[in-house]
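Quick one: structure below, then a few questions.
Shown here: the complex without one of its protein chains, the others still in place.
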Amino acid sequence: MKNLTIRNLSKTYFDPYAGTNVTAVHDVSLDVRQGEFVSIVGPSGCGKTTILNMIAGFIPHTGGEILLDGRPVKGPGADRGVVFQSFALFPWRTVLENVAFGPKMRGVGKAEREKIAYEYLALAKLTEAAGRYPAELSGGMQQRVGVVRALANEPDVLLMDEPFASVDAQTRMTLQEELTRIWQEKRPTVIFITHDVGEAVFLGNRVVALSKGRVLEEIAIDLPRPRSWDALNDDPRFKELSGRVLQLVRSA
Amino acid sequence: MMQHRLSSALWFCAPFAVLIVLWAVLIPYFNFNPRLFPLASSVIQAGIEGILDGTLIHHIGASLLRVAVGTSLALLVAIPLGIAMGVSPVVSAFLTPLFRFFSVLAGIAWIPIATLWFGYGFGAITFVIFNAVFFIVTYNTLLGVSTIPLHVRNAAASLGAGRWAMLTEVLLPGALPNIVTGIRTGLGFAWRGLIAAEMIATNVGLGYMLFVARDFYRTEVIVLGMIVIGVLWLLLDRLLLAPLERATIERWGMVQRA
Partner (left out) sequence: MKPFFLNLWSHCVRLTARWPSIGSIAPFIPLVAGWWIVTELEVFPRAFLPGPVDVVRSFGSLVYTGILPEYLQDSMVRLAVGAFWGIALGVPLGMLVGLSQRAHTALWPLLLFFQAIGDIAWLPILVIWFGYGLITMTVVIVYTVIFPVVLNTVLGVRSIPITMHRAALSLGASRTRILWEVVLPGALPNIVTGLRNGLGYGWRALIATEIIVGTSGIGFLMFDARRAGSVVEILLGMIILGILWYIVDSWILAPIERATGQRWGLVTR
């Protein structure tokens, strides 16, 4: 089992403008089991993106430990796929080449990696767009490619950093529904960062509420799957859970 | 803040210090022929001599005067002309290729004909500089005016701007970033054109100083001249042109560049 264990994680950095040390993340502990979908929700500046960047290995942590499959995380690696808020697709590569990038880095041959890429593109209904460049796609389409690109590399954990924050509201709902569908099909381990309480509850098996760099509470989401906005919009249980998380985040 | 600026200035100078030390140490060490590469000390000596007997100042003065006269004349003609032509989309679309063609020729290519028309001396060189700046600035002004969005012009008109106000409040400021970029590029070509023209067509100026020194294998004067040319352009570009460009372009957020 490839579990992700975070123990007493903290991040302190020196702020040259204020001239003092600033602690962005305090003593965060979290266990994510394989195949779980965990949402981390909190207001901007609560340290959630810092946590994700530390798990991804983009920035070093200053305290505690991050263990993936029992081994400590050192720097970025293909075992942790990342979906970025700004999509971060390679503009000079076609959609197909973007999705095939991870397998290519592993040394998979051209025919084989294109087969993998097409398979994943079909999963997000992107087959038609395979030959196009990212700049020629809408924001929603680009982020579909971003998700699929990370998945096609079959990482142990998928880290998603507010991936749907920069698409319009209707597209966002569609993307959320598609993400739950894909998750059910492929069962990846996901850590999903968001400031949107509804999104966190809609997607997750578990919601971690974060404020000022500390974990406030973890709430299990027992909503049935498959989930859709049509069904959940008026669902009393969904409303209750969202209300609770919202209260937590706002009261802190 | 002050400290920060001071330290970044020091960091900027540090590589030069290293380079000069290398120069001062390596050339004597390998016993280089001074007819091929001068000692750092003899370049400094040449500099001091040039300042004391006034020849260096004389050459610098002549070069700068030519640049100043040529550039001022060019700007006086180019900016009004560019705006006048840019106002009408039809005229500007028609004339753009013409000015692109001539800005390609800007500077050095005019040297032979300039010396034939004006003879050797001040006139020919000023003409070369004028040409280098004129076509590029006119082209850029034209471009600047014609890229002002129509809705900005419409907005000004509906706010009651007359012809004069339209010119001073919309067209000129709107084209200014392009004009400044044009001046910077044009002066870059003009400066090179100046050095080239002075090598051929005069008996005073930095280019002439370099070229005559070559005849006598006075490499220390050549290197001195190169340093002076570099420093002068760096000062001109960094202290005058780049801040001007930054002030218009970056603050207005019209174009992003480094």
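Residue numbering begins at 1 within each chain, and the chains themselves are lettered A and B in the order written.
The definition used in the following text is that a contact is a pair of C-beta atoms (placed from the backbone, for glycine too) under 8 Å apart; a residue touches a chain by one contact, two chains touch by 3 or more.
Everything numeric in this text was worked out from a predicted model, so none of it was measured.
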Worksheet entry | Residue among B:L75, B:I148 or B:I229 touching the omitted chain | B:I229
Worksheet item: Hey, which subunit B residues sit against the chain that's not shown?
Response: 11-16, 18-19, 35-36, 93-95, 97-98, 100-102, 104-113, 115-117, 188-189, 191-193, 195-196, 199-200, 206-207, 210-211, 213-214, 217, 219, 222-223, 225-227, 229-231, 233-234, 237-238, 257-258
Practice prompt. Please give every residue of subunit A in contact with the chain that is not shown.
Written response: 56-58, 75-78, 80-82, 84, 86, 88-93, 101-102, 105-106, 133-136, 149-150, 153, 155, 159
